[in-house]
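Omission of a single protein chain aside, the complex is shown with its protein chains in their original locations.
Letters A, B and C mark the chains in the order given here, with residues in each chain numbered from 1 onward.
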Amino acid sequence: MSAELTQTRVGRIANWNVAIIAITVLVLIIAAASVDSFGTGQNFGFLVLDLLPIALVALPMTLVIVTGEIDLSVASTLGLSSAVMGYLWNANQPIETIIPICLLLGAVLGAVNGFFVTVLGLPSLAVTIGTLALYRGLAFVVLGDSAVADFPAVYTDWVTGTIGSTPIPNVLIVIVILAAVFGVILHATPIGRAVFAVGAGEQAARFAGIRPGRLKFWLYVASGVIAGLAGVLWTLRYSSARADNGAGLELAVVAAVLLGGVSIFGGKGALPGVIAGVVLLGSLQNALRLSDVSNEALNVVTGVLLIASVLGPNLAGKLRRT
Amino acid sequence: MTAVQLTAARRNSLSVVLRARELGIVIALGLLVVVTAISNPRFLSGQSVRDILLNTAILAVLAVGQAVVVITRNIDLSVGSVLGLSAFTVGTLLQNNPGLPVVLALLVGAAVGGVCGVLNGVLVRYGKVPALVVTLGTLYVVRGVTYFWAGGSQINADELPPGFLSFGNASLLGVPVLVLIAALALVVTAIVLRNYRVGRELYAMGSSPQAAQLAGIPVGRRTVGAFLVSGALAGVAGVLFAARFGTIDAAAGTGLELNVVAAVVVGGVAVFGGSGSVWGAALGALLLTTIGSALAVLEINQFWQQAIVGGLILLAIGADRLVAVRVAAGLKKRGSHVG
Amino acid sequence: GGTTKSSTEGQNTPAPQGTAGKADPNAPLKEGLKIAYLPKQLNNPYTDVEVGGGKVAVDEIKGTYKLVGPNDASASSQVSYINTLIQQQQDVIVVAANDPNAVCPSLNQARKAGIKVVTFDSDASKTCRDAFINQATTQGIGESLVKMASELAGGSGEIAVLSATPNATNQNSWIEVMKTELAKPENAKLKLVKIAYGNDDDQKSFTEAQGLLQSYPNLKVIVSPTTVGIAAASRYVSASSYKGKVAITGLGLPNQMRQYVKDGTVKKFALWNPADIGYLAAYAGAAMSSGQITGAEGEKFKAGKLGEYTVGADGEIVLGPPTEFTADNIDKFNF
């Protein structure tokens, strides 16, 4: 085929961010067309509720990974937040104070990560594997193996409910708002510029008057707060606070973020791609279940997509160079 | 003080500091055992020690493999899934032909794991995909494949040849065979890493990839090799798992990867490669397992276990950093300009 | 003072009443009913036997059988499956709840959509299911567990329980009965020293068994009211120095326990026929779907080869007394 044709094709492949969005849209269309009742409003609601926690936690995670760090403790933060929520509810505290406390808790847990990574300068992978175990452990310490239930219907119904008679779930508002906030911060503010600079060249960023340590610290705090929020919403959705809530979610989140075209080495990535990654994983799972495909299939698909998301552009790059 | 004495003095002080990592774990382990034994002497009974060692064996084998990869500034998150695949493969194999000798079972397991390892290594090196991404991907893929194959079926103890099961509990001179196998893997790897060029080249790669390239080290082959080892050992661990627990389903070893990485990190292997030892990694595994059993014996609420492990990891890497900083400071002071 | 637990006590969503307002005992059993089984988790041999029985029943009534479930015994993934089943417009969902409350909202959503919800194995809270198949009365199981334990312990000594998860509804209620039984004078010499939890996870149960034997040198019997636990404990003991010194009993599957009964590790254990639970659940669900019953106390319906059953209080349907298995009779059973 002609040279410029290869060029354009390569160009498209190379920009994974565009590719992933295209793939996602494609999957959605195919699913809606071929899987009956995938397109129903109710199923849309279920879909959104299922990907709620991943979608939320993936937002700050994107920024953290763009700075070249990682936070594997998010799922445990979610669990601890949920456990504390249950504990306080049992202690007969008003939910209106419990929720802020859980967010605050998230901030503190995030700050602990931030402290170890930025102040002590320890590798974030090791640190957050440590806090992954620590926070989950504390969750069990707080609530043991028991489950706390009967949270106020007003709240649980809001989380599981939809806007008026529309099929649009209330929580979608939360996702959209937060996605917008993080998207703007990352792509349209000096902070965002700093995030990319730190991830791509920390030293050069320092020489441009940016404080990488401080930046990363606050990103970890943000990650904690959102994970705390995710814990609250998770608890209300299932109206059941448990220490093991969200166990193992961290890998799904990281997978979604990387699938969204964010470089694990930092410096590269975009939020729309990540959102697409989350939606892709979520809708695939949902569609496969509806068509009675065991979710083992999903594991394979996820893994392959994940590797392809980096391998594809690399190979494309090679193609271009030759 | 003459130059010679000076150098000698340096050497000792230095080697001590450098060994401090492993030392720290040994001390922690000692304390734990003593405290537990005091509160309940049966903790040191033959049976109890035997159980702890048996439980450690599998984690230790995985940790040794992981350490090799981490030393080269990579990581292998797929070990848990690989263990599952290997365990199920071997399980099915034995189910269908009970006559199969255990040694062959081990080899099959190692082979299965080795293939997965090579796949990881090739993708990392020649696909230029970061190890974290590759192995996170294969974590899902391999697990998925296992589920497909197993399709919810479970292999029970009574379906496995008694010979194989007894191998899981057999012991030689009082030491369980599984433990001996783990020890063998550990010692061999340790010797290769310490006393053979290949081993040193792995450290070199982790310590400075660019310099490794310039020094003419075959980085490609070594990387694949490291993943091969990790994979193969995960495979062996799978066989040990099958022999130990007798009941195997597609979920075997789920979520194990983080414990393994934890053991390695606690064992003082730097996640950025170039330093640490498989001894440390194995000790890390032993420590984590012992904590588990100790808490059960000490009647400490089992829920504390995970929290304690987490705190321990932070402590370990924190202390490790402290040592590193000290050493660095110590070394900076040593001017060597003549005149 | 905001919304607190006490301020919201009992004002949670009431159960939507079954669509069939009134029961008609003579209504014909509908054919082609879509009956879906959602156990706690797949890959659990006990569960496999249960749902196996279900499949038989569903075929008998010419319905379509479906089995779905998570690989982790988590409530959250169960909810996703319930949602899927709602989308697929099943007629009956037969579910073993991983968390009595977490599954409630979606189960009620299912019932709103006209789906009958039958729980088995581990009940969901009464407000969100139409009927519960009880494998045996809590009382009956608790008593027989204590009876077997005291026989094996020779009437006196330390015994320990290796249960599933601390919030497993059924295990807990049995343990409660055991405690009241043990309080009785004839069991005064039996001492329950510890309740350990193996989370119905093979390895965890295995290590928990180790822990028990280390912490309690004079332990005489381990009672494990869960198939995973008893198998793991037996496997450990049969290969350890404790073999012969410590007895294992509880609830187990003949196929899983056979070798341990044969090698003398286990003298006796009990269980109802799990296949019958799934079987009964199918008929109960079908009867409800066909309007024969609504789940109200006193209603009667026919459950194929098992004969006629009566709905008890709170929609509970009791299967019957458990069977004891020993070296003599174990080979008669294959499940």
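We take it that a contact is a pair of C-beta atoms (placed from the backbone, for glycine too) under 8 Å apart; a residue touches a chain by one contact, two chains touch by 3 or more.
As a working rule, contacts and distances are computed from a predicted model.
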Absent chain [UniProt protein name; select from "3-oxoadipate--succinyl-CoA transferase subunit B", "Heterodisulfide reductase subunit A", "Sugar ABC transporter ATP-binding protein" or "Biotin carboxylase"] = "Sugar ABC transporter ATP-binding protein"
Contact set (omitted chain vs shown chains) is A, B
Based on the whole complex, identify which of B:G206, B:G284 or B:G310 touches the chain you can't see.
-> B:G206
Which listed residue, A:A205, A:L259 or A:V279, touches the chain dropped from view?
-> A:A205
Touching the unshown chain, chain B contributes residues 3, 7, 10-11, 14-15, 18, 191, 195-197, 200-201, 203-204, 206-208, 210-218, 274-275, 327-328, 331-332, 334-339
Which residues does chain A use to touch the chain missing from this display?
-> 184, 188-190, 192-194, 196-197, 200-201, 203-211, 267-268
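Note that in this section only the chains that are shown with their structure count from here on.
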Draw the chains as dots and join the ones that touch; what shape do you get: line, ring, star, complete or other?
-> complete
Contact-richer chain pair [A-C vs A-B] = A-B
Averaged over CA atoms, how far is the centre of chain B from the centre of chain C? Could you give it in whole Å?
-> 39
Euclidean distance of C-alpha centroids - chain A vs chain B, Å | 30
Residues of chain A touching at least two other chains = 144-145, 248
Flagged in chain B as touching 2+ other chains are 147, 250
Per the touch rule above, chain C residues touching chain B in the complex are 42-45, 48, 71-72, 197, 202-203, 206-208, 210-211, 213-215, 217, 231-232, 235, 239-242, 255-256, 258-259
Mind listing the chain B positions that touch chain C in their complex?
-> 40, 42-43, 45-48, 51, 55, 147, 150, 152-154, 156-158, 165, 168-169, 245-247, 249-251, 292-293, 296-297, 299, 302
Of all residues in chain A, those that touch chain B in their complex | 72, 116, 120-123, 125-127, 129-138, 140-141, 144-145, 243, 248, 251, 254-255, 258, 264-265, 294, 296-304, 306-307, 309-311, 314-315
